[in-house]
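Before anything else, here's the structure in question.
FYI, not all chains are in this one, though none of them got moved.
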Amino acid sequence: MERLFQEIALFGPAVAFNIYFAAASIPIGFIFAVFLALGKASPNPLMSRLSRGYIYAFRGSPLFIQFFMLYSLALSFNVSIWKPMGLSWFVLHPLFIGPLVLTLNTAAYTAEIFYGALRAVPRGEVEAARAYGMSRSQQFRRVIWPNLIRLAWPAYTNEVVFLFHATAIVYFALPVIGQQKDLMITAKELFERDYNAFLHFSVAALWFLAVSLVVFFLFGLVYRRLMRHMPAAPGLRFAPKWLR
Amino acid sequence: MNMAQAAAAVAEKWPVVAIRDLHKSFGKLEVLKGISFAASEGEVVSLIGSSGSGKSTMLRCINMLEVPDSGSVAIDGEEIKLHGAGPHRQIADEGQIRRIRSELGMVFQSFNLWAHLTILENVMEAPLIVQKRAHGEVREEALAMLAKVGISEKADAYPAQLSGGQQQRAAIARALCINPRVMLFDEPTSALDPELEVEVLRVIKVLADEGRTMILVTHDMEFARSVSDRVIFLHQGMIEEEGTPEQVFGATKSTRLKQFLNAASHE
Amino acid sequence: MSEDIAFWLSYLTNGKHLTWYASFQFTIFAALFGGTLAVVFGLIGATLKNSRFFPLRLIGTIYSSIVRGVPDVLFFLFFPLAFEQTVEWFIASQVCTPELIAAQSAAWPPCKEANWFLGTPEYLILASVSLGLVYGAFATNVIHGALRSVPKGQLEAARAYGMSASQLLWRVHIRQMWVYALPGLSNVWMLIIKATSLLSLLQIADIVLWADRLGAPNFLPAVGLVHEDWRWRYYLVLFLFYILVTLLSEKAFEAIMRRAGRGILSEVRG
Amino acid sequence: QETVRIATEGAYAPWNFLDDSGAPAGFEIDLGNAICAQAGLTCEWITNDWDSIIPNLLAGNYDVIMAGMSITDERLETIDFTQNYFPPDPSKFIAAAGSDIDPSALEGKRVGVQGGTIQAAYAEENLGATNTVVSFGTADQAMADLAAGNLDTILADGAYLEPVVTASGGAMEFVGEDVMIGDGVGAGVRKDEAELKATFNDALTALKADGTVDKLIAQWFEGRGPYFAE
C-alpha cells in the first residue's frame, strides 16, 4: 500500500507535462477551431474547401503520424529557416512542437464540433438579430456565439478529455529533453527497470483518470452556468462521440 | 383611437412605407408578381390571403430579410439601396440597412426571442447594441414597455420559462423598445393556443388604438376587420383586392376573395 | 531521365521497400481483427449493461467507463504485457516446482519453464485484442444506445406473438439495432484504423517502423543508398494512406447504411 | 539442432542494420551466425526497439541480445553478458565541421544521445547540469537532428561514429577528448541461462583464437583491430 502511495507521488512531476501539453494547446486550438468552423460554413467556396480539407486531413489521419511527420518536416527546415533566425532551440523543442501538433489536431476535431453546433443555432434567433439591425459581427457576438458554445459544450468537454489522453503519445514520437518526462515515459522507464507492469501502468492510468474527472467536473460547472436559461439544465455526461 | 393623432395622421398622409412593383422568385417559383402599396403615418394595414400567397415574403421584403428581385422599398421617404439584379440582387449599403432595420419593429410568428437572455435583456438588447443608447434610459423604457404588454413580473425570467402568449408579448415589447416608425407583425398569434392568442391580440389592439403605424399579416379575419384602417388581399403574389375593412369584408367584389372569406369562416 | 526513373524504380522496389509494403498487412489485419473484436466486445458489454442482474450491469458499466477514461496507448502497452504475465503466472502455478523456482535467478517468470514466447504473430493478435477491448468499450456505448433506440412496439409485438427471449433478441432486437448503431460504429471503426498506427510500440515491424527506418539518414554506402533525412516524405505517404482509408471507409459505411436501413431508414433519418 | 533467437536493433550501422533486402545485417549478424555455426545452433534474428530490448529479453521473447550493447555494472544487475566480442572502446563526440565545440568545457550545448545507452547515462550525469541532453529512440534519429543542425554534438560509440565521419567527407568531425565508458560489447543473456552463456563463451573463445572475430572487425570497421590475436 505504501509502495502504491510512493509510486503515485513519484508520478506527480510527470503529470505536469501532460497537463502542460493539454493546457498549452487547448486555448489556441479553440480559437483556431472557431475560424475553421466559420470557414467551413462560409459561402465562399475557396474558404469552405480549404477548411473542409484541413479538418478532414487532421481528423482522418492518426495523431501519431502527424507528430512524426511534422517534427521531421520542421527539422528539414532547420538549416534554411529556424537556425538563421535563432529559433532552432525553440521550434524543435518538444515543449513547443508538441503543443503545436496537438493544437493543429484538436482544432480540426473542435472545428467539426463547432460546425455542427453552428448549423444547429436556431435560425429564427439569428433572423431576429438581423431584423433589429445588428451588424454581422454583432449578430455573431451577441446571438450566434452564445448559442453555439452552449450547443457545443458537452461534445467539446469530451474533446478536451481526449486531447488530454492524446498527450500520452507525445514522447513516443518526439525526443526527450533531459529529465522532462511525462506519465507514459515515466511508467515505461519504471517498467523497464523492474518489469512490474501492473503497478506502474495502473498508477499512470489512475493519474489520467483523475485528471479526466477533474476536467469533467470543472467543465460541468461551466455548463451549468451556460445553461442557466434552461428550465431544467441537462447534466453533462461522459459520452464521447468523436475522438481521435 | 386617439382622435387628435388620427386626424393628424390622415391629414399628413406621409407614406412611412412605400413599396413599388416588388417581384420575388424562389428558384422557379414566382412568389411576388409586382406588388405596390404604401402605408401612411398612423395607418394599420392588414395583409390577408391564403397560405402560400406570399404574405410573409412580402413582409420580409420590407426589412430586406428577403431581398426582392426587382422593385423598390422606401421607409420614411428613404429608398433602400440595392445593387445587382434578379436573384443576385444584394443590399448595397450595410450601414443604411442597419439604420433602417432599427426603425422597423418586427414581430415573428415564432417569437424568436433570444433564449440565452432574460426578457428584460431581450428588450434592451437592440437599443443598447444597435442604437447605442444609454443603459439607464433604455432600462427604464424597457420596463415601461414590459408593463404596457403586461408582463413586468417576468422581466428577469428566461424565455423558456414563459408561456407562448407571454413570449409573444415580450417580443412585442422588444419591437416597441426600439421606438420603431413601423411595426411589422407576421401572423403573431398563429403559433399560439386560442386562449393565449387573446392576450396577444389585445396588446396589438391597444397599439393600433394609440395610432402606431403597423403592417400585419394575419389569418384572423375578425381581428383584421376590427383593427385595420386598410386590408389588402393577396392572391398568388398579386394584390387582388384592397380597401377599408368595410369595403373588403362588407362589399366584396372579387370572387376569389369571397371564396377565401368563406373558407376562413368555416375553419 | 529514363535512368532516373529506372534508378528510383529499383530503389522503391528494393527488399527494404518491399518489406515495408508487405508490412501493411499487419496494419490491415489488426484493423479488421480488432474491429471485429470491438463489435463482439461491444455486444457483450451492451448485453451486460442491459442485464437485469445488478452485478453484471455494474461490470458492463465499469468496463465501458474505465477503459474510455484511460488513453488508448496506455491500455495498448499494458494489456499485452499484463496478459503475458498472467498467462505465465498461470502456467507457473501448474508447472513450477520449488526446485525450479529456486533455480530461477531472474525476477520473472517464477521459473524458466513457465516462460511464454511472444513473436510477431502473438504480438499482433494481442495488439488486436487490445484494440478490440479498448474500442469495444466505445462500441458498448454505441450498441447500448442503439438497443434502446429500437421502438418498444417492435419488441412488444414479438413478445405478443410468443417469441422466446433469445428469438426476440436475435430476430428483432439485434437485427433492428444495427441501423441505429451503424453511424456510431462507423466512428469507432475510424478510431480503430487510426489506432493501428501504434502497432510499432508493440515490437511489430509495421508501416510506421519501416517508414522511420527507410527515411532515417544514411551515411554508409555499405548499408544502402546514401541519403539525408527523408523521414517526412515517408510519413507523408502514411498520412495520405490513412486519409484515403478513412475516406473509403466512410463511403463503404454509407453504402452499408443504405442497405441495412431498408424499411427502417426513413424512421432513423426522419 | 537447437534454435536460438537473437535480438538486434537494426538501426546502428555497421554493428547492426537492415540491408536493402530488409533483413538484419552488419558485424553482429555475421558474428552471431559464426557463433551459431561454431556451436551447432540455428540462429533466428529478431529486431526489437532499443528501448525495450532488455525487458523483452527478460520476458523470454528471445534468448540473446547482440545489439552493440556495452557491458556495464548497471546492466549486470538485471542480465548477464558473455565475454566481450568488441574491446572497451572510447565513446566520442561528433560535431559539424568548423563548429567551435570544446567537449572538455561543454556548456550551454545541446548534446544528443540514444536513450538508454551508456552514453546517455554518462551525459546526463556529467553534462546534464550545464547542457541540454536530448535523447532519441535510435542513434539514426539523433544523427538526423545533428545533420539538420538541431544538435551541437552527439556522444556515441567511436566505432559507430568513425564510418560516419569518414563517409561525410569532412562535413563531420570528432571534437574534444574521448571518454572511456563500459567494458566492451558483449552478448546479453538472461541470468538463468548459464548453459547458453557458456556455449556462447566457448564459441567466442574459439572464434577469437582462429581470428574470425578480428577478421569480421576488420571487415566492418575500417582500420580497427586486430584485438584478439594472440
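Going in written order, the chains are labelled A, B, C and D, and every chain counts its residues from 1.
Just so we're on the same page, contacts are C-beta pairs under 8 Å (C-beta built on N, C-alpha and C of every residue); 3 or more make two chains touch, one makes a residue touch a chain.
For clarity, every value in this text was computed on a predicted model and none was experimentally measured.
Engineer: Counting the whole structure file, what are the per-label copy numbers?
Structural biologist: Across the full complex in this file, the copy numbers are A x1, B x2, C x1, D x1.
What we mean here is this: only the chains that are shown with their structure count from here on.
Engineer: In contact with subunit C and with subunit D at once: which chains are those? Just list them.
Structural biologist: Touches both subunit C and subunit D: A.
Engineer: Suppose subunit A is absent; how do the other chains partition by contact?
Structural biologist: Take away subunit A: B | C, D.
Engineer: Report back the single chain whose CA centre is most distant from the CA centre of subunit B.
Structural biologist: Here the answer is chain D, farthest from subunit B.
Engineer: By CA centroids, point me to the most central chain in this structure.
Structural biologist: Of all chains shown, the one whose C-alpha centroid lies nearest the global centroid is A.
Engineer: Taking the mean of the C-alpha atoms as each chain's centre, how many Å separate subunit B from subunit C?
Structural biologist: Measuring from centre to centre gives 60 Å for this pair.
Engineer: Could you work out how far the Cα centre of subunit A sits from that of subunit B, in whole Å?
Structural biologist: Inter-chain centre distance comes to 47 Å.
Engineer: Can you give the whole-Å distance between the Cα centres of subunit A and subunit C?
Structural biologist: 23
Engineer: Counting only residues that touch at least 2 other chains, which ones in subunit D make the list?
Structural biologist: Counting only residues that touch two or more other chains, subunit D contributes 52, 58-59, 141, 144, 148.
Engineer: What does subunit D use to touch subunit A in their complex?
Structural biologist: 51-52, 54-55, 58-59, 110, 112, 115-116, 124, 128, 132-137, 141-142, 144-145, 148-150
Engineer: Spell out the residues on subunit D that touch subunit C in their complex, using ranges where they run on.
Structural biologist: My answer: residues 5, 10-11, 13-14, 17-23, 46-49, 52, 56, 58-61, 78, 138, 140-141, 143-144, 147-148, 163-164, 167-168, 190-192.
Engineer: Hey, which residues of subunit C end up touching subunit D in the complex?
Structural biologist: 14-16, 18-20, 81, 84, 103-109, 112, 115-119, 200, 203, 205, 212-213, 216-224, 226, 228-229, 231
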